[in-house]
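Only a single protein chain was left out; the remaining protein chains are all shown in position.
The chains carry the letters A and B, assigned in the order they are written, with residues numbered from 1 in each.
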Amino acid sequence: MVNLRTFVLAVAALVLPLSTAAAAQNEITIARSVSTTAMDPGFLREAATIVDNIFDTLVMRDDDMKLVPGLADSWKAIDDTTWQFNLRHGVKFHDGEDFNADAVKFTIDRILDPAANSPTISYIRTIASVEVVDPYTVRIKTNGPDPLLPTRMSRYPTYIVPPKYVQKVGNDVFARKPVGTGPYKFVEFIPDQHVILEANEDYWRGKPSIKKVTWRAIPDGTARVTALITGEADLVENVPVDLAPMIEQSPDADLVQVKNGGLTIYLGLVMKDKPLDNVKVRQALDAAIDRKGIVDNILRGMATPKGTQVGPADFGYLDIPPTKYDPQKAKELLKEAGYPDGFSIKMQSSHRYMKDGEVAQAIAQQFGDIGVKVDQEVLDWSVYTQQVPRKGPIFMLGWGSTQTLDADAAIYAIMRSGEPYSTADVPELDKLLDESRKIVNPAAREKVLHEVQKVAAETVPLLTLYQEDSLYGKAKDVVFAGRQDARIPVFDIKLKSAE
Amino acid sequence: MTRFWTVRRNADAVLAVALLAAVAGLCILVPLLWPLDPTRGLLTATFRPPMSVVDGQLHPLGTDQLGRDLLARLGLGTAISLGIVLLAAVISVVLGTVLGMLAGYFGGWLDIVIMRAVDIQLAIPFILLILLIVAVVGPSMGNLVVVLGVTGWAIFARVARARTLEVRELEYVEASRAIGLSNTAIIFRHVLPNIVGPQTVLVTLDLPRLIILEASVGFLGLGVQPPTPTLGNLIGEGRSFILLANWLVLYPGLTIGALVVGCNLLGDWLVRRADRRNA
Partner (left out) sequence: MISVKTLSFITGRALQGVVVMFGVSLIVFFALFLTGDPAALMMPPEASRAEIEAFRQAMGFNDPVLVQYLRFVGGILHGEFGNSLRFQRPALDLLLDRLPATALLAFVALAWSSLLGFVLGTIAAIRQNSGIDFAIRVISLLGQAIPVFWLALLLIIVFSLNLRWLPSSGIGTVQQLVLPSLALGAYYFSAITRLVRASLIEVLGENYIRTARAKGISNWRIVVHHALRNALIPVITVQGMYFASLLGGALITEIIFAWPGIGRLAVDSIQTKDFPVVQAVVIFAALVFVVMNFLVDIAYVFLNPRIRL
């Protein structure tokens, strides 16, 4: 028979190691909401957060999001369709292989190969060919003028991979055991469990301060925040809005809020369907939404009401104030449009963005206030992506320039008629958008992009709502400010206790 | 002494009736008498704890993430959930009873086909099957009723078949057949009445499973569409706020608990009563 004392001792033995295991020197655990499936940067189907620490790109972004030299020392446009990159000397991959022009050519050719079916080929679709001039010089030719080419060289899929290693082990093994030039070397990957990386002491930018990183996936928001507060994780991504106060109040953790670090949420309108083809109806719906009320009360101020889809950090941004909340004017507009008693319409949303379920219900209620009866449909994301944007007729989506930080990425795909994700159909917008893609001169391009945003604000092809902040939680000991482009460069993270 | 023991023995039934009556009161009286709209709220009055007063209006169970009155939502949600679950149970029972009787009465190939269909049904993990079906047909109240009903018939078929096999062998049934009574007549006059009892008991024991299942489907966001409340939706939406506003999951949770415990106790009591009668 087990007596009580033995039992208590046994429980203590189970519980006690917990308190001592947490504080290890210069190691951190980062918890994300999604699992990693593969780490081949050319064939990612997920955010590049982990890969970003193993590999480098030719061009990098500093903390202010300015393009700075990465594996390329410098670059310049030679003519309208040719960019030359001069590469850094003396950089080696983690397995000792040399980084050079061949590696760059191999990296890009591998993605462009139609047989490879890269899911991210669209990001570098403009590239026609890569030419090796000498071991440390490459020229990239584009199909037409492409002012964004250096930007394309700063994000996935163009992380530079080691040709010999990839050819030796094949793509499948490479995706599980990646080798790059980056600040961290791959150690271990157990799916759904963790990815472990260790510092690359020979890194060309210097020795990383953090020696070991463990990436874990904790899908449930409450469990993820609990892990931070109990010290099981030192940094967590994707903090649910309503748990933010808990982190702020915790003596052990801080909230990191990156203003405008997230996507811009909008309601797409299928413009070919009645009554959304009527601009007055679209304007009425626009004025019926209380953006400030939603942001303040539902999102706890963790977002910014917006009047344009372009983010303030993007090239080409024009500061357009959000549409004023005016239900009275909305009702009048509806009357002018010939719908004095409103109408019924279906609105689709999913579970993907900050409290999108609550926001969709609040908007449905506000539309109801002006007589527009909303029939809500909330679908699982997997089903949603198949129906959006064709079904609608109103649907919620988030979009952003993400790592491109250029207005083109934020608007072209959702406002140019005929694009896969666009339900807009405004000829004037199409003309301007097409024009913007043909201009290389930055000042002239910026002017056209401003014009696009003005026209969009008048014709309302979609209802821009707000731009999300991105929220992280970190242990007090961790130095991390968050970045506009949502990367987590562990190279820049430090522990106070280790200094 | 005897009286005391009878009370003791029926304590289950008393408790069950009390719990179920409380839930019934909630889902009948609240939608009828409580004046607040369960689907409209004030964005400036979110997450008010129970017994809060907003603009002179009392919220006995507090307000939710959109400032809606939780009591109104719980009342309507319970009514809708019960409706879904009961309809689904009816589908399961009818489908299961008919197929089970056919299998048991006629035997042969029909029996083999039906019973293998039962096995197939039981072998596929329920929740995955429901996720798949809802993903195909899209979430709606009607679809949910049908999915829950159609995926729940297997046990009823098994019981109906077993019972039919027993009844078929009874002397008076054989006699009926000998005097030339048609199969349909025998099934309706002799077999069916013998199945109704066990199936009723089985329903009370199966309802808790359905209630939890509806809650799980709602929890995964695949149930009835918002802003319509159901017990599952309430808990599913409320769980993100469990640390902030625990009443949003506490009260729907308690309602589910009362329903499940009530049904189980009632079922147990019915089983025992049937046993005593047989003994």
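Operating definition for what follows: a contact is a pair of C-beta atoms (placed from the backbone, for glycine too) under 8 Å apart; a residue touches a chain by one contact, two chains touch by 3 or more.
No experiment lies behind these values; they were computed from the predicted model shown.
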Option touching the unshown chain, where A:229, A:330, A:448 or A:490 are the choices: A:229
Candidates A:90, A:114, A:251 or A:427 - the one touching the absent chain: A:114
Absent-chain contact - pick from A:123, A:353, A:367 or A:466: A:123
Those residues of subunit A which, in the complete complex, touch the missing chain: 14-15, 17-18, 35, 37-38, 43, 45, 114, 117, 119-123, 125, 171-172, 175-176, 190-193, 216-220, 222-224, 226-227, 229-230, 232, 380-383, 385-386, 413, 420-421
Sites on subunit B contacted by the missing partner chain, in the whole complex: 5, 8-9, 11, 116-117, 119-120, 122-129, 131-133, 135-136, 208, 212, 215-216, 219, 235, 239, 242-243, 249, 253, 256-257, 259-261, 264-265
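To be clear about the criterion, only the chains that are shown with their structure count from here on.
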Centroid spacing, where centroids are CA-atom means, of subunit A and subunit B in whole angstrom: 43
Parts of subunit A lying in touch with subunit B, wherever the complex brings them together: 221-222, 225, 240, 242-243, 245-246, 290, 293-294, 297-298, 351, 355, 357-358, 360-362, 364-365, 376-380, 382-383
Of all residues in subunit B, those that touch subunit A in their complex: 39-41, 43-44, 46, 65-67, 134-135, 138-139, 220-222, 225-227, 237, 239-244
